[in-house]
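Quick notes on the structure that follows.
Every protein chain of the complex appears in place save one, which is left out.
The block that comes next holds chain A.
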Amino acid sequence: MNFLNIAKKDIKLMLKDPGALVVLFLLPMMLITIMSFALKPVYGDQSDAVKILVADMDKSEDSKRYIEGIDEVEGMDVDELEKESEIEKSVQDGENPMGIIIPKGFQDSLEKGEKIDVKVISDMAQLETVSVLQKAIEGVAQSLSVNYEISSMVDEQVASINQTMETQVNDITKAYEERIASLTAQLPQGAGQPANQEAVPANGDAVNTDELKSSLTSQAQSSMKEPMIGFVTASTKGEKEPPTPDAFQQNVPGFTVMYAFFIVMYAGRSFLNEKSSGTFTRILNAPVNRWTLFFGKMLPNFIVGIAQVAVLFAFGYFVFDMSLGTSPFGLAAISIALVWASSCLGMLIAALFKTEAQVNGWSVLIVLTLAALGGTMVPLFIMPDFMKQLALITPHAWALNGFQDILVRGGGLEDVVSNIGVLFAFGLAFLLVSVWKLKFD
């Protein structure tokens, strides 16, 4: 098993090269950390909501309800302060984009149906954020004022119903009494007196106005929160739009894929070093055939690649609590396919380039171009369609999609079979060209 001896030696050499360990393991970890935190909002991560400063001068039930309403808005977090001046200072210093001051008499004005102004202090340097926030707090204010509008509408309606009913009841009572009187006059004395004449209610008080008012108000509110006409976003295939990854689900597989391909530089250099130092020839002086040497040189790339994927995913899982999906087999299979493709590309680089400068220059160019094109730097879902299509010429895109099928969309092995197939095909193509081009002499 000479290829194992060769592989073992190469791994030993790599472990003695701190530069390789930094580039293959430490650098992607650092980038994952920095980029994930930096790009959290881009990936729709809600854990860092925008803070709205609020000073409640009214301290009434309605002002509290209004603050709660703002706090319930996704992406907004209320921070209550006591003084208006504190809010002004914070916004002025750029610490917060916006603050609001709820004035005294807020509840009274609402109850009376009078207009009341809530003061908004905003940082115009953060205009885009401010305009979004303003829309949100206006929405909450509208929702609150609806309570009072509906309540007053219901009062008016009930009063009108009561009045109509009272008129009609009085008319009927009057007609009834006249008829009774006329019939009584035609009867002998003592006869025709009702045995138990119950008093007829004068104003027909059977309608419960409070219950009706409450029912109508809650119905209106619920229809505002959940309108009867909703919207469902769908793709052209008629399927629901797939969920998008969070920052870690994008960056951990993204940088893993990108850095898995950095092994090509070491594969190329390792071949060149062996050739220039004469150890390549020396190995071939021993009873070792060329293919044993070839696969012996390829195996360490594969082993290091697998270790790299395992370490970076473990880093995402343990440090950032990133979900690994529900299919360990699928995850393992797509990882193996990725590392196969990168190892084979390494052999191609080793076969094509003859000097260290060529290996370094071309490796960086190829790896970074494919990485950018394949969506490992900028997520594919925000790329225009033609870029998404173009990405499919890179193994990176297939690997990244495969990982996200498992991590984000909860897919299994069966969902990434095509990705695995394409990655193996990429690897095979790289391998065949490297076998064709590699010179052992």
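Here is the rule we go by: a contact is a pair of C-beta atoms (placed from the backbone, for glycine too) under 8 Å apart; a residue touches a chain by one contact, two chains touch by 3 or more; residues count from 1.
Quick note on the criterion: contacts and distances are computed from a predicted model.
> Choose one: "ABC-2 type transport system ATP-binding protein", "1,2-phenylacetyl-CoA epoxidase subunit A", "Cysteine desulfurase" or "4Fe-4S ferredoxin-type domain-containing protein". The correct choice is the protein name in UniProt for the chain not shown.
The chain we cannot see is recorded in UniProt as "ABC-2 type transport system ATP-binding protein".
> Could you tell which one of A:12, A:83, A:112 or A:174 touches the chain left off the display?
A:12
> Out of A:161, A:286 or A:382, which touches the unshown chain?
Result: among the candidates, A:286 touches the missing chain.
> Among A:184, A:215, A:277 or A:418, single out the residue that touches the unshown chain.
Result: among the candidates, A:277 touches the missing chain.
> For chain A, which residues touch the unseen chain?
2, 5, 9, 12-13, 16-17, 277-279, 281-289, 441
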